[in-house]
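Pasting a structure here, questions to come.
Removed from the display is one protein chain of the complex; every other protein chain stays in position.
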Amino acid sequence: MSEKKKSPATAIATSSTDQIVVRGRDLVEDLMGKIDFTTMICLHLNGGRLPEPGEVAVVNAVLVALMEHGLTPSSITARLIYDSSPESIQGAVAAGLLGAGSQFLGSTEDAARILQAGVVEIEAGRAVDEVAAELADGFARDRTPVPGFGHHIHRPDDPRAPRLFEIARESGTAGAHQELLLALSRALDEAKGKHITINATGAVAAVLSDVGYPWYALRGFSLIARSAGLIGHVMEEADRPTARALWAMAEREIPYDGDLP
Amino acid sequence: MSEKKKSPATAIATSSTDQIVVRGRDLVEDLMGKIDFTTMICLHLNGGRLPEPGEVAVVNAVLVALMEHGLTPSSITARLIYDSSPESIQGAVAAGLLGAGSQFLGSTEDAARILQAGVVEIEAGRAVDEVAAELADGFARDRTPVPGFGHHIHRPDDPRAPRLFEIARESGTAGAHQELLLALSRALDEAKGKHITINATGAVAAVLSDVGYPWYALRGFSLIARSAGLIGHVMEEADRPTARALWAMAEREIPYDGDLP
Amino acid sequence: MSEKKKSPATAIATSSTDQIVVRGRDLVEDLMGKIDFTTMICLHLNGGRLPEPGEVAVVNAVLVALMEHGLTPSSITARLIYDSSPESIQGAVAAGLLGAGSQFLGSTEDAARILQAGVVEIEAGRAVDEVAAELADGFARDRTPVPGFGHHIHRPDDPRAPRLFEIARESGTAGAHQELLLALSRALDEAKGKHITINATGAVAAVLSDVGYPWYALRGFSLIARSAGLIGHVMEEADRPTARALWAMAEREIPYDGDLP
Partner (left out) sequence: MSEKKKSPATAIATSSTDQIVVRGRDLVEDLMGKIDFTTMICLHLNGGRLPEPGEVAVVNAVLVALMEHGLTPSSITARLIYDSSPESIQGAVAAGLLGAGSQFLGSTEDAARILQAGVVEIEAGRAVDEVAAELADGFARDRTPVPGFGHHIHRPDDPRAPRLFEIARESGTAGAHQELLLALSRALDEAKGKHITINATGAVAAVLSDVGYPWYALRGFSLIARSAGLIGHVMEEADRPTARALWAMAEREIPYDGDLP
């Protein structure tokens, strides 16, 4: 990122009567029709650097993997709000995105923070397996959930994780963060005496860290992917409504058990 | 879209212990690493049809064009909310997206609705220029703003519009909606006796209509593009804060003029 | 409301090192401990006029009536979002409020608009029953739902409606809008040959119109009341979770019926 400056300014975009500039490039001449949307996202979130093809491949795979998970708290929310306010699709999408908080996306950030801190130590000279073992021992001792590991449905492995690792290798971007995550996986299996799933969250953290994104940028990719996912739900809801059935279901299965007058 | 069914169901996604299915395809085998994010978006918003390359080219150009406009009500909002609640990036993005309402995006939908209705008449046998002239006369008579025309900065033309038309032609998707929009532009210039800018909104409406999206899907593309744009603003705000300056500015330039006790 | 002025200014609040002024009054000396929250709301939404006791009684009854309806799309939403992002209660409340759109609150505004337009005619000299009959005939002819009438649960009457009318009469604020709504009810029953419920929405529209609020202020009272309601749901959710059960229910009862790979 650019160094902080005293008086507020922005390096994002400007325009004049006949030109629109985004990140130092002419939107019409240099970007539209020349680069795809994923490249544009990378350029924007990277602070203006045109991404390498390998970075674009990894970001595409991450966005494709995260876009859609069917009926989840956030897509159910978008459907309920759309049904209440069909004139405001942006309200339905905004409400759904508000579910992208600590319980679902926090773990991506936590996993990336751990991997990025570990890689700093590895680059300072420590062995990968040593860093991994120390992390695994810490989690085992504290009996805390390990960010990036475990899944309530997918067993023995979340199928998205090995695919993301593979795409990162094929794109030439696999590096120290993936290596550390895999070493941590081996160390955890040993420490716990059983196999712990590497989930999509952990794999996303590793492959995006390997192409250079700081941990706090990761929630951004989920929000972009989910916004596309939620619009698909809203469009399906317009065509095949579920919201009234969801409401009736909630009233039926969550009964009132307070006092009666 | 699929036909409406009695009991609620979804055709979006499902998963089992070892497989995730999105729109009838295996996420890991068929989609990740095989298609890019824009193709995935088209697939999702189209209800499951794999898009032609021309459609992807047009959607890429539209998303690239719409992603970023610098400091606007929605990016200022995202920055203010991020500064208040930096622990909740999703809150900043959601707040910014709530600005995507009638005043800015309504006109894309209105333009698409007009073009799609006009093309129905053309396909039923009327001449393009006749439909265009009738529309232009209506707007001139009612003295109402014409959706898709006019811009407060860009003159004589919004540079994004001709570029979108060009990309649509090059991708082989240019069709009756673009033709009608251009005919309407000529008719308006004649009716008003001066050149009226075709804005990006009108051009987006035409090129997305030509690849087959219904008018009510268009707000979705803006929301996806803007969500990426807003994340870039949040990341810049984290690095180079502007929110406190904006707040001070508002207090200074919008004085209290009510009574005093 | 005050007349529009050229350069932007606000008549809401200002502060100095030792004083806070809200609506022309010293917050600490004149308001805190002197007036209750409902009076403060009236003062604020009225543009600074201290309300009469009758107005406060009616607004209290309306806010008490609207605060809570159990499990509805907006409270289910707040619970789902709280479960995803418990660190951001404001996100849960914001998401829930986004459900306060055209399908639930639009009818309050529509009812108030009709009543306020009708009272203008009555004040210009037309008879109440004539205006009511004309409205009833119009709805019967167009076969459109009548804003403020009908309810999917409460029969023969929504019990809140007569209570609101009674409170308005007791507080001395009942006036032409209530009179017109009751005349419209009689005319509708006659036109349709059966009794149509006056719902809470219609009654709220009448009693708030009678104390002088313009139709477009009415959504505001619902939002205030609902924000309190939603916080109660979030606090109950923290104590007795329902969100995971709601999610499981949705997955179970809204099956995937798309293609399989």
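Just so it is clear, A, B and C label the chains in written order, and each chain counts residues from 1 on its own.
By definition in this document, a residue touches a chain if its C-beta (ideal position, glycine included) is under 8 Å from a C-beta of that chain, and two chains touch if they have at least 3 such contacts.
Keep in mind it's a predicted model, so treat the numbers as computed, not measured.
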item	value
In the full complex, displayed partners of the excluded chain	A, B, C
Sole residue of C:R126, C:R155 or C:R252 that reaches the chain not shown, by the stated touch rule	C:R155
Residue in contact with the excluded chain [from C:A94, C:L115, C:L135 or C:L181]	C:A94
Residue, one of B:N60, B:S88 or B:S185, that touches the chain absent here	B:S88
Residue in contact with the excluded chain [from C:L45, C:A140 or C:A191]	C:L45
Absent chain, residues of subunit C that touch it	1-2, 4-5, 7-20, 22-23, 27-28, 31-33, 35-38, 40-41, 44-45, 47, 57, 59-61, 63-65, 67-71, 88-91, 93-95, 97-101, 105, 153-155, 157, 159-160, 163-164, 166-167, 170, 216-217, 219-220, 223-225, 227-229, 231-236, 238-242, 245-246
Subunit B residues touching the omitted chain (full complex)	70-74, 76-77, 80-81, 83-88, 91-92, 94-95, 98-104, 242-243, 245-247, 249-251, 253-254, 256
Subunit A residues that touch the omitted chain in the full complex	5, 8-14, 19, 21, 23-26, 29-30, 48, 85, 87-88, 90-91, 94, 253-261
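Convention: only the chains that are shown with their structure count from here on.
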item	value
Proportion of interface numbers common to subunit A and subunit B (over half same, under half different)	same
For subunit B paired with subunit C, centre-to-centre distance based on mean C-alpha positions, whole Å	32
Rounded Å distance between subunit A and subunit C, as computed from the means of their C-alpha atoms	38
Multi-partner residues of subunit B (at least 2 other chains)	5, 8-14, 19, 23, 88, 90-91, 94
